[in-house]
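With one protein chain removed, the remaining protein chains of the complex are shown where they sit.
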Amino acid sequence: MKSPSSLIALFAVLCAPLSFAEGFKPARTVDLVVHTGPGGGSDVLARAIAIMVEKEKLLPVRLQVINKPGGNGAVAAAHLAEKRGDPNTLGLFTGVWLQTPLVSAEAKVTLRDLTPVARLVLEPAVIAVKADAPYKTLAEFIEAAKKNPGQLKQSGGSNTSRDNVVRQLLQKSTGARWAFISFPGGGERIAALLGGHVDIMVIEPEEAGEHIRAGNMRVLAQVSEKRLAKFPEVPTLKEAGFDVPVVPQVRGVVAPPGIPKENVEFWQDFFRRLTRTPSWQKYIADNQFEDGYQSAAELEKFYDEFTDRMREILKDAGVKTVR
Amino acid sequence: MEILAGLLNGFAVALEPANLFWCFVGVLLGTVVGILPGLGPPATIAMLLPLTFSMNPAGAIIMLAGIYYGAKYGGSTTSILMNVPGESASVVTCLDGYQMARKGRAGPALGIAAIASFVAGTVGVLGLMLVAPPIAKFALSFSSPEYFALMSLGLALVVLLAGRSIVKALLAALAGLWIASVGTDLFSGTSRFTFGQMELLSGIDFVVVAIGVFALAEVLVNMEAREETQLLPVPKGLKNLLPTMQDLKDCRFAFVNGSVIGFLVGALPGGGSTIASFLSYGLEKAVSPRREQFGTGVIEGVAAPEGANNSETGGALVPLLTLGIPGSGTTAILLAALVLWGFKPGPLFIPEHPALFWGLVASMYIGNVMLLILNLPLVPLFAQVLRMPVYVLYPLILGVSMVGVYSVSGSLFDLLLLMAFGLLGYLMRKLDYPSAPLILGLALGAGMERALRQSLMMSEGKLSILVSRPISAVMLSLAVLVLLIPMFGKLNAWRLRALEQG
Partner (left out) sequence: MEDGTRKSGDLWSGVALAALGGYIIIQARQWEYLGPEGPGAGFFPLWYGVAILGLSALLIVSNLRRRAARGNPIDWIRLGRALSTWFALAVSVALFKPLGFVISFALLTYFIVAVMYRRPLATAALVAVASAAAFYLVFDRALGVPLPVGILGF
């Protein structure tokens, strides 16, 4: 006894979730803002996402990558803040967007000023030494560092980078001390290790892969919660006996401020669907990322925890924080 | 023997019609990209990456590499014709190249740039093919003390760029060091000289300063005179549009110089084409019989740096393909591209993918030939640009400068910086301060400070690390010697005067 009105009502109820998501649809090309130039980490990921969107037909429009380098992420963040209310602009943030406002007074836009959308990936790392080094485990290295305080050296990025954070946490928890030498580029850091000029480094598993295969590097431990698929025999920091928090390198999505709630939900939904697609799963597996998907609400909480912890770590490291 | 076999296989791959086509597309695109200031290979390669997925990897890497070294050919064009450096590696070419154009020798300048690029580019590929593994190993022994010594040597060359007043040249170089410090200190996170501007947190882009101080300043200086002079005498007749036999003879050493220095510096992960071209120019000036004329339009002053920045591409591919270590922005993207296609450059790359490696090497020989054939006939065409009346050409130069700067980062702030440095460059010209040392200081400043601090961290504060290691000790001694050259000249003059009086 389906009368037309009840059919319509049924139809409407069935369509309700769809129509909710369809309340907003991007009307023009979507801009995905990254803070690096072409070829930088975020740029590569953003372009991969754009390709996935095309392949899996996830959007009715194109997604294009907009490079806004400069200011250690501050320029990109400020650009997003300027685009208040624009529903077709998104930003791909990384830990740098969270850290720069902590140490640089000039960087005025924090993630709190933008609209969180989703957290996408966590990037684990491994701790590596040169293959002919005398340390077979991380404990051996720490022992050696304790015996010769300040003489062993680690190559890494800036003093606020994850490389140094890991070092600070380990130093605090074990009482050992070793030097940290900053190099601006990944290539130089690896060259410093392979050339024997430094003793240890924290490196992305993908970058280390080939050097390990060729027998030039050895991995002592992994900086992650669970063991990575490609490194089944390497202990995590916790398993190796070091009770330090795993401070991840994150990548996620934010939107300009002043976005209506339905837009946020559209994008959140979109990225959730993206992370379920086979191309995304393959991409993460190939690059040895961890699926760190979090919704907008969880991202907000994560942001607060992360910055609080970073503040503490930086203070311990003797770096002045301005916020 | 293996090398020969590998190379023959490589040619078999590179000469496939599809790959030849992609090679041509790559070098053509690279030339165009190089001609335009600001727009560089990294951005172009990144934009083309999605298209390469439907291609076979050999064709793709051949094309992308073609863009990389093709751009080095095109970069000299605006440097010579307009004093606008096409990219940071072409800054040194402006010094003598533009002066040659002012004297009516734009054709030979452009021509020798193409020829030197061809010779050195080919030598670079030869180096990649023959000595890549040992060079890579040598490059690994280079670390911060050696980089500091290398940069000191480069900076010491400022005395050779001095012109009349050494004091002013040194002041310009020191100002360059200062500009290089603007931004966030890598080691401590402290913001230096940012005047509260967030855009300055990542420092001032080298290209912005170079275009401002060279191109903009040049236009402003020329605006002073209202007389309707033809901007630059246009060479007439084919004979004057290409380098003469005498020119080629003068450049004999420059070809060798550029090829070797470019390749070696390129192979260092911390090196780059800017340092390579400065060092090569400095060396050429030091050994040339007409060294006083450098800076006024000497052809070997164009050949040396142009050669260096081309063989540098061959050198930069050495750490990338043998160790998986990218040395510069463009090689970082090439690395990302290779990874995206499923190849992982590293120590096992060549043994596991010989067809790809040798195909690439062979294509680079072919590409260099293509570029020579492409660029030489373009020389007379480009030289005609100078036929334009001044009132069309100068706005054009201004427009190209602004677009070039804007295309680097898309920021209006950079345009403001361009204005500021244009004014600075103009004032420097009026007050007789040479601008090359400023650019030199800027190019080397950041790297030098980093290398010094890294060295002291490695040695736990002992400066002796700089002289206890053989390579850095040698280079530092050379640097000191170079600094003392003008002293010898003055001492000699003094001694002669004393003899005359006594």
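The first chain written gets the first letter, and so on, giving A and B; residue counts start at 1 in each chain.
In this text, contacts are C-beta pairs under 8 Å (C-beta built on N, C-alpha and C of every residue); 3 or more make two chains touch, one makes a residue touch a chain.
In this text the structure is predicted, and so the values were computed from the model without any measurement.
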{"item": "Candidate in contact with the missing chain, chosen from B:Arg102, B:Arg192 or B:Arg291", "value": "B:Arg192"}
{"item": "Touching the absent chain when the full complex is considered, from B:Leu8, B:Val287, B:Leu412 or B:Leu484", "value": "B:Leu412"}
{"item": "Which of B:Leu36, B:Leu200, B:Leu241 or B:Val385 contacts the chain that the document leaves out", "value": "B:Leu36"}
{"item": "Residue of B:Ser141, B:Ser181 or B:Gln197 touching the missing chain in the full complex", "value": "B:Ser181"}
{"item": "Interface with the undisplayed chain - residues on chain B", "value": "32, 36, 38-39, 47, 167-168, 170-171, 174-175, 177-178, 181, 185, 187-188, 190, 192-193, 216, 219-221, 223-226, 228, 390-392, 394-396, 398-399, 402-403, 406-407, 410, 412, 415-416, 419, 422-423, 426-427, 430-433, 449, 452-453, 456-457, 461"}
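The rule is simple: only the chains that are shown with their structure count from here on.
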{"item": "Cα-centroid distance, chain A relative to chain B, in whole angstrom", "value": "34"}
{"item": "Parts of chain B lying in touch with chain A, wherever the complex brings them together", "value": "42-43, 45-47, 49-50, 53, 139-144, 184, 186-191, 194, 196-202, 269-270, 319, 323-327, 329-330, 332-333, 336, 339-340, 344-349, 409-411, 450, 454, 457-458, 460"}
{"item": "In the complex, chain A residues that touch chain B", "value": "37-40, 43-44, 47-48, 50-51, 67-72, 74-75, 78, 100, 103-108, 150-151, 153, 158-160, 179-188, 190-192, 194-195, 197-198, 206-207, 209-211, 213-214, 216, 319-320"}
